[in-house]
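Please see the structure below; I have some questions.
Every protein chain but one is kept in place in this view of the complex.
Let's look at chain A:
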Amino acid sequence: MNRPLLIENARIVDPASMTDEPGSVLVERGRITAVNHQGPVGVPDGAEVIDAKGLVLAPGLIDMRVFTGEPGREYRETFASAGDAAAAGGVTSFVMMPDTNPVVDDAAVVDFLIRRAEATSKVHVLPAAAITRGLKGAELTEFGLLKQAGAVCVAEGRSALQSSALVRSAFNYAANFDLPVVHQPQDFGLAADGVMNEGLFATVLGLRGIPAEAETIPLSRDLQLAALTGARYHAAQISVASAASLIREAKRRSRKITAGVSINNLSLNENDVGRYRTFFKLSPPLRAEEERQAMIEALRSGVIDTIHSDHDPQDTEVKRQPFAEASVGAIGLETLLAAALRLVHSGDVDLMTVLRAMTIRPAEILGLEAGRIHPGAPADLVLFDLDYPWQVQEQRFLSRSRNTAFEGARLAGKVMRTIVAGQTVFVHAEESPT
């Protein structure tokens, strides 16, 4: 089964080397062994040859923020279903948030889920360990043991640290083990019972708003304490222009500061909530259009490093509720690439920048070998048709949950083949017309 694989005639886009050229890639024993831009290469004996004419070959995507149901809520998503969804979306690795039951706050849990994911998931599952025990925001977890067990970073998932003293301590301790801290700054007091962006739209709907300052005030604190402690700090997701300004400023002083954005905050705005559509109830909330534009600009200028799906499967029981009572989150693994390519097609961002934010930048932040097309690198690859038109239909999703914010969206750009460690884990099947 471990035949060599030769992908020919591809448009190779590798943000790590900033190359965008036609060429071929040879894969052997799960790794890339040759990259050739100078015409045909010899075909090794017994190799499988893929003619990728007309397709882009890029490093497999690395999604820095994915929630699984498993363990504890397998009815929402298992490693197997998340892996299938990821493979269909061209995602070859994802960071799994610790908000499971049990919470990923113990080395034994990390050990278990790495084994379990290896046995059942088609793509790499990278555990993020909780910063605090039980995600309760009080006591630190065992960062050293968690790292040894395989956690790629510490993160607080849907929750957020409130105590500045605890933030300082967590950053200090994470720096001690050189673990990246991934944290979404949220001031629970200011956000209070807010359920969408604060503004006229929320007022008209009679919903409580979440002001930008609920994000920027704790972000400012985080950045100051990251500077104080020398921690590697990744602002998990930002959503407003004023947060991007803070990141830009902090990056001038430190290379250890990075920031991410959800594809949702790049693609959608508060008007998409419409009349209480709970699939658009997200965290951070969908903001005003000018904030979305500011996120695109921040991505373009390199203030934002990474784009993730914020894939968060929720069942209808918790989503088909009045808006204020519905749970937060939307799935996104299968639409991440196509939604990001929409920004390319609209001329907002170039292809290299978009791919960079989903390949080499996450790899650098997390210290992974993947995310590049280079001899010796793991053969985690995606082949996609940049222009292939398709329409999102929830019933076609491989995810176990259906809470997509892109239902019915017409997208251009489709994953044709996904390769993990040299093995093909997804091939696009022509859809029969319905």
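Definition applied: a contact is a pair of C-beta atoms (placed from the backbone, for glycine too) under 8 Å apart; a residue touches a chain by one contact, two chains touch by 3 or more; residues count from 1.
Note that in this section contacts and distances are computed from a predicted model.
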{"item": "Name under which UniProt lists the unshown chain, selected from \"ABC-type polar-amino-acid transporter\", \"Aspartate carbamoyltransferase\", \"Cytochrome bo(3) ubiquinol oxidase subunit 3\" or \"Tryptophan synthase alpha chain\"", "value": "\"Aspartate carbamoyltransferase\""}
{"item": "Touching the absent chain when the full complex is considered, from A:209, A:284, A:313 or A:371", "value": "A:209"}
{"item": "Among A:84, A:105 or A:198, residue touching the chain not depicted", "value": "A:198"}
{"item": "Residue among A:112, A:177 or A:323 touching the omitted chain", "value": "A:323"}
{"item": "Interface with the unshown chain - residue positions in chain A", "value": "198-209, 275-276, 317, 320-325"}
